[in-house]
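Of the protein chains in this complex, all but one are displayed in their positions.
To keep things simple, chains are lettered A and B as they appear, and every chain counts its residues starting from 1.
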Amino acid sequence: MNAPLLATRALTSGYERDLPIVREVGMEVHEGEFLLLLGPNGAGKSTLVKTIAGLVPVHAGAVTLGGADLTALAPHERLRHGLAFVPQTENVFTTMSIHENLLIAAQVLPRPDRAGRIAALYDMFPDLARLRSLRAGQLSGGQRQMLAVARALIVGPSVLILDEPSAGLAPKVVSEVFARLREINRGGVTTVLVEQNVKAALAIADRAVVLVEGRVRLDAPAAGLAESDTLGKLFLGGHGRQHGTTTEDRG
Amino acid sequence: MTPQVLMDGVVAGAMIGLGAIGITLTYSILRFANFAHGEFISWGAYLALAIASALGTLTGGDVQPIGPFSFGWTLPVALVLAVILTAGLALGVDALLFGPLRRRGSAVIILVMASFGAALALRNMIEFIFTSSPRYFSTELQIAAPVGGGMRATPDQLLTVAVALILVAAIHLLLTRTAMGRSMRAVAENRQLAGLAGIDARRVIRTVWALGAGLACVAGVMSGLVVQIRPEMGLDLLLPLFAAAILGGIGSVPGAMLAGLIVGVAESMTVAVVGAEWRAAVAFVILVVILLVRPRGLFGRAG
Partner (left out) sequence: MIDILSYGFFFLTMALTYGIVCLGLNVQWGQTGLFNVGIAGFVAVGAYVSSLLTTPESASHLGGFGLPIAVGWVGAALATALVTFLIGALTIRLRADYLAIATFGAAVSIQLCVLNFQPVTGGPFGVGFIPRPFAALAGRPFLFGAANLALIAAVVAVLYLALERLAQSPWGRALKAIREDETAAQALGKSAVAFRLQAFALGGAIMGLAGAAQAHFIGFIAPDNYQPTLTFQVWAMLIVGGSGNNRGAILGSVVVWGIWALSAALISAVVPADQQARAASLQIVTIGVALCAILLWRPRGLIGEARVGARHLLRPAAPRKAPTPSGEN
């Protein structure tokens, strides 16, 4: 089996030194995979992805991407390694236009590539192209999430991590966003998604990892999870690590 | 009141505006009111003075004034070098003081206080090195020529206003049209997101310090040219600078310049109507009025 693209090893992190939120998490994401990160409220899902993005101090353990150790790097350096993160809130520059938001993200690229890359994303998100000179603060929730995703995709990341992109969106918009994410993943971008919207998210994911109280409690293929009662038990605070079937069915 | 009041106000206001741009930029990116900014003005002026007189001595001492101006070739050269050194000074202070405090996540007010201590040390260091007696870039006497509308100005004064306006336009273009400018606005709005979007906030912060201190140096040299050079020149300008930065709206470069001109003209009107001894209170009155009426300033964002 090939080495994972993104991995955490015994990762412990949190904002205060004596208050770890993520505890000894070992997690592997393979190239092309769509991984769903689940867990009850306060389980540390969001802190885990923020730690991977470089926003939360690491107490112990490591984050690697394609064999490179990212643990000591700042967020902007992780982006250069191909790791893009979309926060749940405040994920666009509201005082700037859509176009400026994309221009800022494109600054990482060599100068000659910038315009082409922005044009490619406008093709992918025609709504954004239409509204390009609108200030991001004036966008609707769904448009704003799309801009945040487009901003993250500009650099052509190998891994895209999203923290609850469906939060606060109408159900119809959520399914649009999820369809988009599935499409992006099919296009070759390894995806890690944190979600509360379990059912809809399981439908588009390959594998799910469940975090409870900062620790990994389940790591199983997404297919069939929605119907089983394993998740329900975990979410209600069940203890003891549950082993799902492992990786035979992963392509 | 004569039209001349307007001219005098514009000359003073151009310098206030340049200094206020530095305050407004560091404030919007670093999010604290830097009480040491005035000292960059004084240090800029004294560094330029030291370099210009060293250059003059090295080359034989006989430096002829350029055209209608009161100074010779040594001053422009010294200005360029002093801008670089003042920027270096600001970067040094940041590396030793503000940087470590920021990394520790200190409260805003601790940074303000540190800037207060730094101001004290920097100002008295000047007094230690150069003593407190006033200095001048040139002893040439300049005659104010009519410039229309019943106003008169010396060539030096006109030059300072022109340089200030050119610099404001350049900084405005830098902020709105270049990658670095966009990065600066991005860090000002949301530092964390800027990092996620690939911007190195530390580089942006260094640029802002260098830019702010460089402009302060230019303001100091101008003030030294048209008024005089004293260790307290920066301290005396600090209140007008804050008033202008807040009046213009924190983060707005054109706002800072326009507000600088307003403060300058208000000061010269006060001098004409009430008396020169009240000049220093004008900035405070303006400050009180803005804080009462419109705390976000003329061009500031809400919140």
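FYI, contacts are C-beta pairs under 8 Å (C-beta built on N, C-alpha and C of every residue); 3 or more make two chains touch, one makes a residue touch a chain.
The model shown is predicted, which means the values in this text are computed figures rather than measured ones.
Student: For a quick check of understanding: of B:109, B:145 or B:166, which residue touches the chain that isn't displayed?
Tutor: Residue touching the chain left out of view: B:109.
Student: Can you say which of B:119, B:184, B:233 or B:263 touches the chain missing from this structure?
Tutor: Hidden-chain contact among the options goes to B:119.
Student: Touching the missing chain, which residues of chain B?
Tutor: Output for chain B: 32-33, 35, 97, 99-110, 112-114, 116-122, 124-125, 127-128, 131-132, 191-192, 195, 201-202, 205, 235, 238-239, 242-243, 246, 277-278, 280-281, 283-284, 287-288, 291-292, 295.
In the analysis below, only the chains that are shown with their structure count from here on.
Student: In angstrom, rounded to a whole number, how far apart do the mean CA points of chain A and chain B lie?
Tutor: Distance between chain centres, rounded to whole Å: 45 Å.
Student: Report the residues of chain B in contact with chain A in the complex, numbered from low to high.
Tutor: Residues of chain B touching chain A: 179, 182-183, 185-186, 189-190, 192-201, 301.
Student: Give the list of chain A residues in touch with chain B in this complex.
Tutor: Checking each residue of chain A against chain B gives 53-55, 74-76, 79-80, 84-85, 87, 90-96, 100, 103-105, 107-108, 151-152, 155.
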